[in-house]
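The excerpt is restricted to a subset of chains, each kept in its original location.
Note that the chains take the letters A and B in the order they are written out, and that residue 1 is the start of every chain.
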């Protein structure tokens, strides 16, 4: 993995790039994508990142990959000693937790589909709360009648839950194999009082002036 | 059902001061809608959800709704729709399958089982997701980031959430500026039409008008206005050809049934 270095000068330049990469990643609280990093340390950024990752793997701070970006994070196994109580106490409602899971596993998913999966209408304060946490955002409109808005998860969602990509969602392959990631509405049209079709059709684009 | 009730109201059941309706309310509070309740009932069967007895489940659910109605508990329409659907499903499962293009009882049972499994799966992964080490709770970013501003294309920090919230608040202010006259607490016919339409869509069989009324402690004027509004609404819907009505005689219970598209008009002797 580590490129053969023959020349002492080149070795020094390489160490310089490694140090710069380390400093860039350390300075930022948010993940940085490879493109941005390549702009600063050159095209061999992939190799340098792997080298850094390996160096930090056994340490108290690790280099992790999340949603296409890289960031330093404290090691997972130190969690019990670093847990911040005040964060833990901010508990989310069951509705919010389930809704987030449905968006994560079924995305892009419309509100109507979320409601049909949960069997109840989505209360106000659920989607906006998840969005305020930076976990979800509106995706493209679905090209079906009424053009309902879809919801998707963000890169910050991956970062927050320590996931490299959506493929790493717990049990995602099992659920897909079992056919449970099908968001089609089933015979029972439950909880879809405000189904997307009707809603999106009214007041489209919200450009009406009252 | 009894098991579930006992389990969920263990704290209050012993307290004679808690009325049955309060107990039921407590049970209801524990659920995120009828599907969630069915799932809890299903788990009580202590078998794999794929081998669950849908008939047994329907019986347990209907027993719960009957109990709730006995203590005149206001059940959300969702719960009544589910009860109606399960009663229908039960009849389809017990009676010989009629000829026709409607989905068979088996199909309906399978669809319900699928919904329960899917919801169960989502609850499972939600728990797994939140059991993961979380950023800012278990795992931490650099506490003192040095603002290098590598990626920011704009010096202003505004997110889509900020933008949407600003617009929402602006609209809300504007809407709040309109004077709203407090409506009298009466049931309107429009509302009854809406409610009946929602309920009937899922109710392919005859049911008494009384069973559609919102129960509850509103009492007096509100209850009477609900009856009047629903009665007027059935007439309106019948006129529009969306429901059929049946009454055995004067002052006998009035039966309502949703009219499916393509149905032949009801037998005149029924009306």
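Here is the rule we go by: a residue touches a chain if its C-beta (ideal position, glycine included) is under 8 Å from a C-beta of that chain, and two chains touch if they have at least 3 such contacts.
Since the model is a prediction, treat every value here as computed from it, not as a measurement.
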item	value
Whole-complex copy numbers (one chain of each kind is displayed here)	A x2, B x1
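As a convention for this text, only the chains that are shown with their structure count from here on.
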item	value
Mean-CA-position distance for chain B and chain A (Å)	31
Contact set on chain A toward chain B in their complex	24, 26-30, 32-33, 36, 40, 71-76, 79, 82-84, 87-88, 92, 94-95, 97-98, 100-102, 104-105, 117-121, 128, 131-132, 134, 137-138, 159-163, 169-172, 175, 178, 180, 182, 186-191, 193, 206, 210
Contact set on chain B toward chain A in their complex	32-36, 77-78, 81-82, 85, 103, 107-108, 111-112, 114-115, 117-119, 121-126, 128-130, 132-142, 145-148, 150-151, 159-161, 164-165, 171, 174-175, 198, 201-202
